[in-house]
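Right, chain A next:
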Amino acid sequence: MTGTALQTTYGISCLAVLIVMGLGLVRAILGPSAFDRLMAVNMFGTKTVLLISVLGFLTGRPDFLDIALIYALVNFLGTIAVLRFFEGRRAPACYDQEATEANKD
Partner candidate 1 sequence: MELFIDITLLTFLCITAMAITVIRKLFCAVMLASIFSLLCACLFVTMDAVDVAFTEAAVGSGISTVLMLAALNLTHSREKRPPHQPLVALLVVGVTGIVLMYGTMDLPVFGDAAAPIHHHVAPRYIEQSPLEVGPPNFVTSILASYRGYDTLAETIVIFTAGLSVIALLGIRDRYAGRPIPSDRSAMKDYVVLRIVAKMLMPFVFLFALYVQFHGDYGAGGGFQAGVIFASGVIIHSLTLGRDRTLKAFPHQFLRGLATVGVLIYGGTGLASILRGGNFLDYSVLAATQLKGQHLGIFLVELGVGLTVFSIMILMYYAFSYRREP
Partner candidate 2 sequence: MNHLPVFQVLLPLLGAPLCLLVRRGTLSWLVATLASWGGLAISLALLHHVSHTGPITYNLGNWPAPWGITYHVDALNAFVLLIVTTVAALTLPYALQSVNLEISEENRPLFYTLLLICLAGLLGIVITGDAFNMYVFLELSSLSAYALIGLGKRRRALTAAFQYLVMGTIGATFILIGIGLLYSLTGTLNIQDLASRIALIPASAYGHRTLITAFAFLTVGFSLKLALFPLHLWLPNAYTYAPSVVTVFLAATATKVAVYMLLRFSFSILGSRFVFEQLTLGKIMLLPSLAAIIIASLVAIFQYDIKRMLAYSSVAQIGYMTLGISLHSHTGLMAGILHMFNHALMKGALFMAMGAVSYRVGSVYLTDFRGLGRRMPLTMAAFVLGGLSLMGVPLTAGFISKWFLVKAALEIGWWSVTAIILIGSLLAVIYIWRVVETAYFNPLHEIEHGQEEAPLGLLIPLWVLVGANLYFGIDTSIPVDMASWAASALLEGTMQ
């Protein structure tokens, strides 16, 4: 493995993933609707998977990819859980006045 050049690319992709995570975080905080937040969390989870995979290569120990795998699983579980628990609610409790007000703007 030729060290530095590859290390730099790993670094760049880590950086990019971190930036995307930050943008996702902003979306999760701003909302406005519950679905935006859910989407942001979902995206955040996927980016975590990527970050951990790349980190494994950056630090030279790529044998911890199991963690990335469990993140993917947990992420899926979380999304389903939200959809399932708030399925029946037409105006879900999570999707309340503040959100509709924000949408009107």
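What we mean here is this: a contact is a pair of C-beta atoms (placed from the backbone, for glycine too) under 8 Å apart; a residue touches a chain by one contact, two chains touch by 3 or more; residues count from 1.
How were these candidates chosen? In short, all candidates are chains of the complex that A comes from, given by their letters.
These numbers come from a predicted model, not from an experiment.
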For chain A, as assembled in this complex, the candidate in touch from 1 or 2:
1
Using the touch rule from the top, collect the residues of chain A that touch candidate 1 in their complex.
11, 14, 18, 21-22, 25, 28-29, 31, 34, 37-38, 40-41, 44-45, 48, 51-52, 55, 58-59, 63-64, 66-67, 69-71, 73-78, 80-87, 92-94, 96, 98
